[in-house]
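In what follows, a single structure is set out as C-alpha cells and then discussed.
With one protein chain held back, the other chains of the complex are shown just where they sit.
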Amino acid sequence: MNLLFKLAWRNIWRNKRRSYITLAAIIFATFATIAMRGIQLGTYGVNIKNAVEMFTGYLQIQRIGYQENPSLNLAFSLEDSLQNILETNDKIISFTPRVYAAGLISYKDNSYGSAIFGIDPSKEKKTSKIMDKLKNGYFFTSDTSLEIVIGEKLLNNLKVNIGETVVILAQAFDGSLGNLKFKITGTVKTGSPELDNMAVFMSIRTSQELLALYGNRIHSIAIKLNSLENMGEVQDSLKSNIKSKNLAVLNWEEVMPDLKQSIDLDNISGLLMLIILIIIVAFGILNTVLMSVTERFNEFGVTLSIGMPQIKLVLLVLIETVFIAIIGIIIGDILGYAINNYFYFNPIEFGSEFAYIYEEYGFLPVMQSSINPYIIVNNTILVLTISVIACLYPMYKVYRLEPLKGIRHT
Amino acid sequence: MEIIKTENLKKTYKDNGVPVNALRGINLIINKGEHVVIAGPSGSGKTTLLNLLGALDKPTEGRIFFKGEDFSLKTKKELSDFRLRNLGFVFQAYNLIPVLSATENIEFSLMLLGIPEKERRAKSLKLLEELEIADLAYKRPGEMSGGQQQRVAVARAIVNNPKLVLADEPTANLDSKTGALLLDLMDKMNVEKNITFIFSSHDQLVIERAKRLLLLKDGLINDQNN
Partner (left out) sequence: MLFKLAWRNIWRNKRRSFIVFISVIVGVNAMLFMDGMSNGMLSQILFNEISLNVSHIQIHKNGFTDNKMVQNYIPDYENVEKIIITNKSIRYYSKRIVTFGLLSSAANSTGIYLNGIEPEKKQNVSRIKSSIIEGKYLSGNSGEIVIGKKLAEKLQVELGDKVVALANTSDGSIGSDVFRIVGIYKSPSSEFDKSYVYIPITNAQTMLNLQNKIHEFAIITNNYNSANIIRDKLRETLSGSYEVLSYEDLLPFVIIQLDMYKESLFVINLIISLALIFGIINSMLMSVFERIREIGVLMSIGMRNGKIFLMILIEAFTIGTAGTIIGVISGYLINIPFSTFGINLSVFAQSLESFAVGAILYPKLSVENFVMILLMIPLISILGALYPAYKAIKLEPVYAIRYI
C-alpha cells in the first residue's frame, strides 16, 4: 500500500544517525562478503584452470576402475569409433592419448622413483601446456626415439645433465621387468612438485614398447574443452555416445579428487566466515529495529486505536527494515562489484615465502577475484534474508501490541 | 436515537497483583448528538470507562451496545474496523503521526478506508478551513504548538463523520486559553454536525461546559442531570 511505503520511508529518516549507522553495517556486511567470496571463488577458478590445462585435461577417458587403481593392465585401444565421437564434438578443442607407469630411473649410483608418461607430442601440444613448460633442451620428435624429457627437480636429484644416458626400469604388461636406456634431451618445470620431482616424458610408442602394451593400448585420453562451463554437458554427451561398456568418462573433479575436496574444504571455511559475519550484523539490525519500534509504541497505540489494522502496522516495520537493507545492499553490491572487478584484472601475487607453501599443496601463489554475477546475487539474497529474519522479533512485538498498552507505554 | 447503551458494566484489573474494581456496574444510555462529560477524581476509572465505550478494552462483566450492536460479539479485527468507520478519538498526547503533515494526518483514516485522493483532499481541506487551521495544512506536528496539534487531532477525529467522538483529557497538556479554544471547537462540531461527544476529564474547563455530566465515584455513575 502506498500509505505504508510513504510512512516507512519517512520513518527511516526520523533518526538519521541511527539509520546511517545501520546502513553502514549492512553495506559493510554486503561488501565484505562479496569481496571475500570473489577472491575465494576466483582463486579456485585460477587453480582449476591451471591444473586442468597443465596436464590433466578437462575430461579424461579411462578404463572403468583405473582411477581408483591405476594398474598397468587396465589399458584400452583407441578405436576409430571413439576417435570419431571425440572429433565431431564441437566443444572439444583437442584430445591426446597417454600411457602411464611407475618406474625407477637410475643414473650411475642414483635411482629415483618416477612417473613415466607416454605422450604424443603433436596432439599433446594442442591439449595441454606441458610441452610449453620445457625449461631446457628439446622434446623428442620421432615416434620411436629413446629420448626423454624429465622434471627439473628429478634431473637435479639424479645429478645428471641433459644429454646423458639413464636407465629406466619398469614392470611391463606381461609382468616382466622392462628396462631401457634413454637419453635426456630436456627438462620441464611446471611448478607442480609431483611433476617436477617425478615426471618422465617419452614418446607414446616408446612407452608402449617398454611396457609391452601391444595393439596401441593406452591408459587415458586427455581432453581439452573450449570452456570449463561446458564440462558437464560434454561429459554427459560422451557418456551416452560411447558404446564401450568398460570405458569411463571422468571430469577433473573425479581425476583430481584431492584438489576438488581441498577446494571444498576451503570453501566451507569461507562460507562459515560469511555466516558468522552476517549473524553479527543481524544482531545489530535486531537491536536497532527493536529500539525504533519501542520508541514509537505511543504513536502505534494511537494509530491502532483509530482503527489501523494490526497487520498493516507489522508490515510497516518490515518495509522499513527492507528499505534500509536494500539501500545498504545496493551500495554494498556496487562496492563489492568494483573491488572484485579490480582484483579480477589485477590479481595479487604472493611473495616467495608464501608461494612455497601454496605450491606444496598444489595451488598457485596467486589470488584473483571473480566477476561471476552469482556472487553478488547470492550475497544480496543472504543479507536481505538475514535482515528480514532480524526484524521478525520486533514485528512480533508490534503484532502483539494492544492499543491501550501502546498509548500508556513509557 | 440511542448510540450507546451499557448493561451492568464492570471492569476489574490487576495493579501489581492487587485486583482493582474500577467499574462496578455501569448502566448508561447515551443518545445521538449528546455532549457528555465523565468526570471524577484521579483514578476513579473515567479513562477506563471511556476506553470501554471506545471498544479499546473489554469489560470484565456486562455488555456494551452501539446502535444495537453488541461489542462482545466482535473479534479484535472487527472492533478495529468498527472503530475506523464509526468512532473518532482525541487523546491527551501522541495523537498525530510525526512524519505526516497535518493534511496527511487528517486524511489517514480516509486512506485506510480506501477513499480516493481527490475526495480525501477535498474533505480535509474543507475541515482545515472550518477549524481555522488552514495555515497548518502542510506542517508537521514537530512544527506546531500543543494547541495546534490538538486541533488537527480533532479534525482527524471527525473527518470521516463518526457517530461518536471520544476525547480523553484533551486539554491536559494545554494552557487554559488554548484549552478553551479547543473546547470551543469541539462544541461547535457537536452542535453543527450533530456528532456525539463523550469527554473524560478532571479539568474544570471541560466540566463547566458539560451538557450532561456523569460523575464517576467508586466505580459507579452518578448522573448529575437526572
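Read from first to last, the chains carry the letters A and B; within each, the first residue is number 1.
One rule holds in what follows: a residue touches a chain if its C-beta (ideal position, glycine included) is under 8 Å from a C-beta of that chain, and two chains touch if they have at least 3 such contacts.
If you're wondering where the values come from, they're calculated on a predicted model, not measured in any experiment.
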Practice task
Please identify which of the visible chains the hidden chain touches across the whole complex.
Solution key: A
Problem - Contact partner of the left-out chain, one of A:I48, A:I130 or A:L286 - result: A:L286
Practice task
Just name the one of A:N136, A:Q171, A:N230 or A:S244 that touches the chain not displayed here.
Solution key: A:Q171
Problem - Missing-chain contacts mapped onto subunit A - result: 17-18, 21-22, 24-25, 28-29, 32, 68-73, 102-104, 106, 108-114, 159, 169-171, 175, 177, 198, 257-258, 260-262, 264-265, 268-269, 272-273, 276-277, 279-281, 283-284, 286-288, 290-291, 353-354, 356-357, 360-361
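Following the convention adopted for this analysis, only the chains that are shown with their structure count from here on.
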Exercise for the section: Report, in whole Å, the distance between the mean C-alpha point of subunit A and the mean C-alpha point of subunit B. Expected result: 68
Exercise for the section: Name, in rising order, each residue of subunit A that touches subunit B in their complex. Expected result: 3, 7, 10-11, 14, 298-299, 301-310, 312, 403-404, 407
Exercise for the section: Please name which positions on subunit B make contact with subunit A in the complex. Expected result: 51, 54, 56-57, 76-77, 80-85, 87-89, 91, 93-95, 97-100, 108-109, 111-112, 156-157
